[in-house]
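Written out below as structure tokens is the structure these notes cover.
Shown here: the complex without one of its protein chains, the others still in place.
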Amino acid sequence: MKTHIFAFTLSIVLCLTARAGLKWDQTAIELHPTVTDKQAIGHFKYENTGDKPVKFKSVKTSCGCTAAQTQKEEVPAGEKGEITATFNIGERTGTQVKTVTVETDDPANVTTVLTLKAVIPQQLEITPTFVFWGQGEAPKPKTIVVRAAKDFPVKHLKVTSSSPDFRAKVEETGNGQFKIDVQPQETNRLIASTLTIQPEDSQKIFYATARITNARAVQ
Amino acid sequence: MNDAPTIKHQTSNFLNFVWRIVDVIVGGIFIYAGAIKVFDPVQFAIDIDNYKILPWPIGVGLAFYLPWLEILCGLALILRRLYLGGLSILTGLVAVFLVATIAAKVRGLDITCGCFGHASQNWNFSAHLALDLATLGALLALSFRVMSGNRLQDAV
Partner (left out) sequence: MVKSSLVRQALILVALAFVPGFVQAIFFWDKVSWRSPVPASEMVTVTQARAWGENTIWVDARPDNEFARDHVPGALPLNEDRWSELLPQFLAAWSPEKKVVVYCSSEGCNASREVAHRLRKEAQLANVFVLEGGWEEWLKEKR
């Protein structure tokens, strides 16, 4: 907080000589989308506090997953507006930081970097999401550990295998942790199965993969 | 003989006071800048690396060392202990940094200064340059003042 106050004061002092153009409300926004949100949207508001119109020369995002829209190409003096950054969450997890680099024709502020930080809640942590056996390897069960996040208590976990060639058994090990024992019927054929993992009372479905691979090495 | 240059004495006292203020401001800037970097040495190491002048391991070492040097030298300016040493180190640091910054810009590297920690990442290049030139100016002014010899006994 002190950092921002000092930096803010200093930039005011520096800007006193230049007739400041675009002033941003915030250049860093932190969002907390919910589990079911598909997008996280940040509204970067600005105001042209100078006496000349400011034109946006380019608006570039750090990745293809984020789109940025300016409402207008040119901002007349005294006008306000915003750049809307839409981050498509997809199946990303954890804290995602995406930036929007804005270039204007304002000599005091040619480049501004807007930062969008999205903290994506992760309901379950599945380790590993992939278990495999080499062809001919002994068909012993392998374990997948599922850990529920502290803010998302899970009472019951439903696990189904897409193929009857693989059997999945769920066991609660306490403290929001579960283990899934996966076992193939045989390992001679290159068979596979997608395990559907669904917490009780949740819309969200998670996946894990089990398969037999042609391998010389053993996992 | 003693009461002769009274006005001159008052003026020089006032000037001394002004220079002390400059000492405190400049010293304060470096203590502040150093303190911010002390809290996130990893980020500072990354910022140093962005200049692509030093190999990574050296950058990491500097990331842990430089902020403390800045703090100590800033204190030297304010407390007037080891003043000359502090002044010369800080002048050297700012000069080297300015050269590195201009070199990076010329090479087209994308750098966030890193001098004020990542808080300053949203400032533009000219704002940074202006502040650094101003700081260098103040440091040089303080140096010239010391070298002009009159107040040498004040600088410990």
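Read from first to last, the chains carry the letters A and B; within each, the first residue is number 1.
By definition in this document, contacts are C-beta pairs under 8 Å (C-beta built on N, C-alpha and C of every residue); 3 or more make two chains touch, one makes a residue touch a chain.
Because the structure is a prediction, the values reported are computed rather than measured.
S.K.: Since one chain isn't shown, list which residues of subunit B touch it in the complete complex.
M.R.: The missing chain touches subunit B at positions 38, 41-42, 45-46, 49, 56-57, 60-61, 64-69, 72-73, 76, 82-86, 88-89, 146-147, 152.
S.K.: So which bits of subunit A touch the chain we can't see?
M.R.: 62-65, 88, 90-92, 126-130, 132, 134, 192, 194, 206-207, 209, 211, 213-217, 219
Note that in this section only the chains that are shown with their structure count from here on.
S.K.: Taking the mean of the CA coordinates per chain, how far is subunit A from subunit B in Å?
M.R.: For subunit A versus subunit B, the centre distance works out to 40 Å.
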